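Removed from the display is one protein chain of the complex; every other protein chain stays in position.
Chain naming follows the written order as A, B and C, and within any one chain the residues start at number 1.
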């Protein structure tokens, strides 16, 4: 998750590298699906490494779909689709500080008891969401660190699933 | 908007007084509709002053509806109903710091370009949402101040609507 | 529920009379909320008798709201709002044959185990929905008969609620 129209250049670069790294791990990239900012970049990165990409779109306008999305889910539900984004994901990564949309996804993820990795987030975002989410919120300051944290979380979730 | 199960006593008292004051103004109270915490208290306050109350419920379980809700809207959409809450409201008030649900509503409101009044919020919440929302975010530290801010915002929205 | 843009004159007249009769019973009218066809007419009828009207709108465009709706719920969820319409209603009335939207509401109501009254429906609609819904589907050919059927259904539901 991350900024769309207002994404910074550094967030776009990180998103591309992260998408590529996620695909290298064999994981699926899921985003809000639009052809803008972090969403678009992480999908392009994943495709560059041959990954599978899923986009959950807010509107029926097919011109807004990222060209790097393999499976485009059309909701016509505006920002209510953010709830589907977080429920469908095993781990949520917020790439960059993001804006109101990203904050809503982090909050909805915590409400749904999902793990969130804040990758290069703002200090205000880290302060609020660590306070609200406690152990569900983790931080990372590089692509490799983000992937490492996801790997640990997936292993933890797998152990819980097996009842260990 | 505000905490459900984990609401503090002070937030419950403020919510009741706020509901009562909103009803005195002739405004409609809209909440998440459950019989818990801030939602329940603001509805009870509004009914104590003869107001109209609308609740947007997350599930089909009718036992969870606040007894002080006049019009109960059943969504069966979990936290996706938070998006309906903010779109349907003219002004959103977060009463107390709240948790992940409240944060998601503030963020969804700002994403939808709605005014948000933070009434006795945490400093972390104020810091993040002022940064994200700018002029859309206002603060209040009492019921009377909250009502005053809402009145100003409604007047402002009315002027915009009339094109003045 | 019923046709919007394509409503017949007879359906509009029946919807107005039905809205008025529902308000006379002290019941709340709930519709899709737009300023078109059956939705608009039933709300106008209810207001003519001093009733309360609730509209669940599919889009954020406030110009599409019926002027006779008291409580406008904004979903921005397109036809997914049809699911909210039926879950929120105690009894669903399809006024006239309607089109695809009305058929979707009847089907969603039956899926949710809700009673549906087909008031002046088409023979094709009656045939399919009686087959699918069985005892959940009732028929009426006048406003007074529709109100009578609703009254019986509400009494039946009240008995079930009380465990009698």
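By definition in this document, a residue touches a chain if its C-beta (ideal position, glycine included) is under 8 Å from a C-beta of that chain, and two chains touch if they have at least 3 such contacts.
Just so it is clear, the structure is predicted and the values come from calculations on it, not from any experiment.
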Of A:1, A:54, A:94 or A:153, which sits in contact with the chain we cannot see?
A:54
Among A:11, A:76, A:105 or A:124, which one touches the chain that has been omitted from the display?
A:76
Looking at the whole complex, which of C:13, C:62, C:111 or C:156 touches the chain that is not displayed?
C:111
Please identify, in ascending order, the residues of subunit A that touch the omitted chain?
28, 52, 54, 56, 60, 71-77, 83-84, 87-88
Interface with the undisplayed chain - residues on subunit B
60, 76-80
Touching the missing chain, which residues of subunit C?
77-80, 82-84, 99-101, 103-104, 106-108, 110-112, 122, 124-125, 127-129, 131-133
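As a working rule, only the chains that are shown with their structure count from here on.
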Going by the touch rule set out above, what shape does the chain contact graph take here: line, ring, star, complete or other?
complete
From the centre of subunit A, which other chain's Cα mean sits the farthest off?
C
Distance from subunit C to subunit A - Cα centre to Cα centre, in angstrom:
41
Just the number, please: Cα centre separation of subunit A and subunit B in whole Å.
28
Could you pull out the residues of subunit B that touch at least 2 other chains?
77, 83-84
